[in-house]
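Here the complex is missing one protein chain, while the rest keep their positions.
Chain IDs A, B and C follow the sequence of writing; residue 1 opens each chain.
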Amino acid sequence: MKNAFIKKETVRFQHVDYAGIVFYPRFLEMLNNLVEDFYAEALNLPFKNLHETGGIPTVDLKAQFKKAARLGDELTKYLWIKNLGGASMHCGFKFEHEDGSVCLEGDVTLVRVDFSDDRKSIKASAFPDDMRAKLEKYLL
Amino acid sequence: MKNAFIKKETVRFQHVDYAGIVFYPRFLEMLNNLVEDFYAEALNLPFKNLHETGGIPTVDLKAQFKKAARLGDELTKYLWIKNLGGASMHCGFKFEHEDGSVCLEGDVTLVRVDFSDDRKSIKASAFPDDMRAKLEKYLL
Amino acid sequence: MKNAFIKKETVRFQHVDYAGIVFYPRFLEMLNNLVEDFYAEALNLPFKNLHETGGIPTVDLKAQFKKAARLGDELTKYLWIKNLGGASMHCGFKFEHEDGSVCLEGDVTLVRVDFSDDRKSIKASAFPDDMRAKLEKYLL
Partner (left out) sequence: MKNAFIKKETVRFQHVDYAGIVFYPRFLEMLNNLVEDFYAEALNLPFKNLHETGGIPTVDLKAQFKKAARLGDELTKYLWIKNLGGASMHCGFKFEHEDGSVCLEGDVTLVRVDFSDDRKSIKASAFPDDMRAKLEKYLL
């Protein structure tokens, strides 16, 4: 998984359902955490700064849930860029179990947007050159 | 949208993010609510009964987020079956805004499973005939 | 429970934990829903309007969790005002099971605030007279 951005997250009590496995919307919270960490650490743009003037909404998501995760499991999360558009990035992601088996994997497309001054409308906004240079390091 | 199972859900404070729009994992909670209502109302199998002995985990999800939803928006949620397998169903779903525009749409594949006696493992389990008959009414 | 504002909410799959009972932070989401409905229906001030210029943050919470709630339980939620200050209201709340037994009960204090123009700071703001008149109907 050369070039991928990698973080770990442990399955907590708040993530699991009645069956004792991760409730799948919680996996998407974990994916959002991964993008949040990618912005802070790889792009040096923490969400607290990003969200002053814009955002990075998810416009397309594909996920295959391969193997259930249980309370206490430590997952390794991978994020990489498959295609970098003007204002959007099409990313691949994968969550692995400790034995290397795939927990879930998929694709997510994010679009860079700017807010209008009253924060009520948004429009797509191209990645500036310095951000594009940082993003290209994660192209796979 | 003939044959679809239809429910409404209003965007609440707990669903929206810093930008004032629905945080996308909350849309998946709304989708899970839709499946939960489908089981209770269309199949006469409330989740409290279903989860005594098994479940219906999501194994595949595709979603396109078309138009942001904001606090107070009333969404109409549609669920229908595209393909009915032995123990799985491939469903289509769509959430519409009040003006009929699409908020999000996609596909979700659910698998019927039984728990082992200690609830620690699961195996796929074919839909019984009476349930299959009810599911077929939602085939599109 | 004369004078109380009353709403029902059913325990859903997303609310319950590994033990099959409501995870207590989800009860607080249900309490927030109750306040949200109170604002929309009793004060004619939906949160989408309220949050244009201010909010009603919770500053103090006391809750006794008396009897677990399980998947599918229909809870009846009560909210009333114990003391109405200049910019704050001290409310009582109670969630009941269908047999009338108490699920949880407690007190919550909410403060009316206005945002600064850049939405980055807040200050307490007295209830206007027309809102105060509506609130007084729920004094107990």
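We take it that contacts are C-beta pairs under 8 Å (C-beta built on N, C-alpha and C of every residue); 3 or more make two chains touch, one makes a residue touch a chain.
All values reported here derive from a predicted model rather than from experimental measurement.
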Query - Residue among C:Thr10, C:Asn32 or C:Asn49 touching the omitted chain - result: C:Asn32
Report task. Sort through B:Val16, B:Leu31 or B:Val108 and give me the one touching the missing partner chain. Result -> B:Val16
Report summary line: Had the left-out chain been drawn, it would touch chain B at residues 13-14, 16-18, 20, 23, 25, 71, 119
**Report entry** Those residues of chain C which, in the complete complex, touch the missing chain
**Finding:** 18-21, 23-26, 28-29, 32, 51, 55, 57-66, 68, 106, 115, 119-120, 122
Query - Where the unshown chain meets chain A, residue by residue - result: 12-14, 20, 29, 32-33, 36, 46-48, 51, 70-72
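Quick note on the criterion: only the chains that are shown with their structure count from here on.
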Report summary line: Cα centroid separation, chain A vs chain B, in Å, comes to 23
Query raised in the report: CA centre of chain A versus CA centre of chain C: separation in Å?
Result: 33
Query raised in the report: Can you list the chain B residues in contact with two or more other chains?
Result: 20, 29, 32, 51
